[in-house]
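Excluded from the complex is one protein chain; the other protein chains are retained at their positions.
Let's turn to subunit A:
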Amino acid sequence: MARAEPPPATFERRVLRSAAGHHYLRVRLELPDGGARPNAAQLKQLVVAALKELHGEVGAALPVDVLTYEEKTLSAILRVVSSGFVKLWSALTLLGFYQNRRCAFRVLQTSPFLLALSGNSRELVLD
């Protein structure tokens, strides 16, 4: 009985270096002096101004989005194109002033997947 042999299984390997198009960052803005807190639009303007200072017009044109922002805790989730991830993080690190007040950006979590930002194992409390 001749059975048609199934074609031999071919093995194909694909490697995608940077498959994700965007990177997500959870950041918190620290303003040590208690003053007026920025709203979402002012936060975005601050981020773009930081990029412009460090990376010029080309840096300020990076597509950066503020996905969520909580004014109480001053924490936000930013989204940036993967090619501009290093530029954004370096610009946030070197930002020192907001309206002549000392400030600092703390980057809490980054991930190429938004779902990964929903849980933070650093804040996990084990009883």
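Following the convention adopted for this analysis, contacts are C-beta pairs under 8 Å (C-beta built on N, C-alpha and C of every residue); 3 or more make two chains touch, one makes a residue touch a chain; residues count from 1.
By our rule, contacts and distances are computed from a predicted model.
Novice: I notice the complex is incomplete. Of the names "Ribonuclease P/MRP protein subunit POP5", "Aspartate aminotransferase", "WD40 repeat-like protein" or "FGF1 intracellular binding protein", which is the UniProt protein name for the chain that's not shown?
Specialist: Listed in its UniProt record, the absent chain's protein name reads "Ribonuclease P/MRP protein subunit POP5".
Novice: Where the complex has a chain not shown, which of A:A40, A:V58 or A:A116 is the residue touching it?
Specialist: Hidden-chain contact among the options goes to A:V58.
Novice: Which subunit A residues touch the hidden chain?
Specialist: Residue positions of subunit A that touch the missing chain: 51-59, 90.
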